[in-house]
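A single protein chain has been removed from this complex, and every other one stays in its place.
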Amino acid sequence: MSEIVTFTLNGQEIKAPKGDLLIEVAKRAGIEIPAFCYYEGFSLQAACRMCLVEVEKMPKLQPGCTLPVGEGMVVHTESPKVVESRKSMLEFLLTNHPLDCPVCDKGGECELQDMTFRYGAGESRFTEIKYHENEKQWSPAVYYDPARCILCYRCVRVCDEGLGVGALGLTYRGVHAEITPSHGDHLQCDECGWCIDVCPVGALTSGTYRYKSRPWEMDHVGTICTHCSNGCKTTLSVRNGEIIRANNRDRSGINGEFLCVKGRFGFDFVHHPERLQSPLIRRDGQLVEASWKEALETVAAKFAEVRARGGKFGVIGSNRTTNEENYFLQKFARQGLGTASIDHHRTGDVPTLLDALSGKTGALATIGDLYTAKAALVIGSDLAQQHPLIAYQLRANFRHHQMPLYTVTRGPVREDQYSKRALRAEPGAEMEAVETLREDLAKHESLTIVFGDSVKGDALRRLVAFGDSLGTKVQYLCLVDYSNSRGAMDMGLLPELGPGYHAAESAGMNLDQMLDDASLDALWVVGANPLERRGLASEAAFVVVQELFLTETAQRADVVFPAASAYEKSGTVTNTCGEVQRLKAGPRIMGTKPDLEIMGLLAKEMGLNLGIWTNDKVFEEIRRTVRGYNVALPVVATGGAAPTMPVNGRVLAPASAELIRSDGDTLFTSGSLGRYSKMLSSVMEAPGRLYEEKPAK
Amino acid sequence: MTFSPELEARFEKMIGLYPPGRQKGALIPMLLYAQDETGRITDELIEEVSKRLSVNKVEVEEVLGYYTMLHREPRGRHHLQICTNVSCMLVGGEELWHHACHKLGIGNKQTTADGQFSLEEVECIGACSWAPAMIDNYDFHLRVTPESFDALIESLRQKQ
Partner (left out) sequence: MLFNEPHPLEVKVLTKRFEYPQKDPIWIDEFLAKEGYAAFRKALEMPPDDIIGEVKKSALRGRGGAGFPTGLKWGFVDRSSPKPKYIVVNADEGEPGTCKDRVLMENDPHMLIEGCLIAGRAINANRGWIYIRGEYRYLIDILDRAIQQAYERGYLGENVQGSGWTFHLSTHTGAGSYECGEESALLESLEGKRGNPRLKPPFPATSGAFQCPTIVNNVETYCAVPSIILNGGEWYAGLGTPKNGGTRMVCLSGHLNRPGVYEVPLGYNLKQLIEEFGGGVWKGRRLKAVIPGGSSSPILTADEIDIPADYDSLAKAGSMLGSGATMVLDETTDMVKLAHRVMKFYAHESCGWCIPCREGTAWLEKMLRRLDEGIGVARDIDMVGQLSHSMLGRTFCALGDAAAMPTISIVEKFRHEFEAKLAAAQSFAPEPETQPLVVL
């Protein structure tokens, strides 16, 4: 592609594309050029001067972070001059640094410590009084200690360039210079806490983690965030059975370092005092604690009885339980209970999309594709609020490749800041506006269309027809709400469709019908809260609920099983793009069991043979039998994201498009789960609103 | 927030002096001129300016901390800025500075109790060939001696 140059790096001949930055080229050659302010993917600062290297024929040392490699250049990164310069930069840096490493959160993970260890002097000649400024709390999530700050501007850049929020700036000057938050003394932002993560030192600390632990005292468990459907990878740091931090510092997974406020701080629901830790049985109208044995026996007996008399079951699955659990649940319902009335809260019209795309390949976008897409169209979603990672990917694509973006939304969205055209349209009426973009869209080499819950049924078919008529390659992304909303559909938690979107033998009641049916005999709800805003018509129905908390639905239950959350179990989930990723259990909460285990025990109690109910076995069955799920095992097993294969056949799409409705969660809400996160509800931005972005800068 | 008609007219003109969409260019002049009228940078002023130029508050905050002439605390009616940089120092700038502090009974960036005078030790103000020099608000005084400083203070007091 670009011209290749040959140059000398520490006596070694190196070839690299002309114009590549020396610091990157050196890294590829296995030579570290130390840096604080350089941060891959973000704008260049050349401020820390740690990366100064010697280039022959240049009078001054040159910053490797901004120096493009050129033909015949002779570079030394370890010459005496360079080594001396680095040492003095560190000496300068440490002059006003408090050196409170023994009590600093970052101790052990600190880049300044590491650099000093490697390149610094063992002593300081600085004997003056240090300039000091006290620590400040900017928000429940973010604290700033100016004395520790080395002004690398990483936080400022990730906030502005990465997220488009721009809540951090720089104030004062000289040695007094410090980072300042958006509103004088406090932050008003996305509260994503990314600034804390990129901070090379302990200047930015996290409200949930500060002064709690040393990094090496924790277990670090890589799993998938349980909140929205984007499927960010997150590393839970667990100490004494408690999650005290979540981040993705190893930058693995589809999100790199990115996490939103829910991913980084919204894990605290796990340890909420109202967490259910014992089964409950209704006695004399009251839910009282009971043993697992008793609860299982009660439910098994009741289910067997209803089944024996041919009574009516309703089964409602979850948007957050694993694929294994969802698969097992539908199997339990269809084979074990003999009912076809199984559903879940649907948040996007995936079946119609798959049907409309039948016969096409490569028409489904992955999270990674969003970064390389040549153009994108967003319909009916406030991405920055609802789908933070997708918003981030598109923004990064724009930032690095100037990708043209179009938005058709009901109100202003953050993406307007950089979109080529931003149109307003009422939900359901977006296609008219989309039509007006035809000429613009057809110009692009390829196009990725991201759409929310208002594009469904016929509108969605129209959208695909529109895409077909553009004459360019089009990829689609159907947005859904929660961490495994997509998996719930794929696994057949639908009355009309079984796993892999095969038509079910017989169609049962859908979710609304179950709740409206006054003659329902038994309702089994796994990890969902359908009664949050409405009642259950059948007063006589025996209700079994598997839950973390005593939600509205659990309060109506006859038996409640305390379930483990996604952070406490293994299995797989599928994100909104159809990428399968693996969960790993972090802490265990006493008294709870993973839903799969609860269902397995119930099956055993009822004497049903539904196969072995361990994660691995069920996943194996899924891979064998569910269309699209024959994914690469090593990818999943090693913590990667394996895209499911397109279904590529007709799908009998459910007709009831009105059942598809997104909860409209914001950055600070997460269905019923979000209510139990103290952090999410304590930030001043909560609960947040959709379509409220300020006009573009 | 409203400003005097003259200032409003100036602002209107000012915003047009920068390329389309880049009206943030007017930020610093606007803050400085507004401050001259309101005495200091208030939260209300920040709000108003950020609205008029459609900039974030943090962008205003960044600038406020950087420029020494922008200030959030009120100053005296006469803000006396005395230069002690090299050229002035060589010919009595420091003595003048100390004299001023004694005379007014205040130190750097302080204001007299009656709100009449405030003092600031400033860096070179571009009057080096006519040193020692000082500025009263925007009026330059050159070749200032302790005696002429006293006289100046007297005359400023009289004017009141």
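The letters A and B name the chains in turn, as written, and every chain counts its residues from 1.
Keep this in mind: a contact is a pair of C-beta atoms (placed from the backbone, for glycine too) under 8 Å apart; a residue touches a chain by one contact, two chains touch by 3 or more.
Keep in mind that this is a model prediction, so the values were computed, not measured.
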item	value
Listed residues A:31, A:48, A:110 or A:583, member touching the removed chain	A:48
Selected residue (touches chain absent from view) among A:128, A:505 or A:539	A:128
Subunit B, residues in touch with the chain not shown (by the definition above)	17-19, 22, 24-29, 31-33, 53, 55, 59, 62-63, 66-70, 81, 84-87, 89-91, 123-131, 135, 138-140, 142
Contacts of subunit A with the absent chain, listed as residue ranges	44-50, 52, 59-61, 66, 85, 88-89, 91-96, 99, 101-102, 116, 122-129, 131, 150-151, 170, 172-177
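Here, only the chains that are shown with their structure count from here on.
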item	value
Residues on subunit A engaged by subunit B in the complex (per definition of touch)	166-173, 180-184, 695, 697
Touch list for subunit B against partner subunit A, complex	43, 54-59, 61-62, 64-66
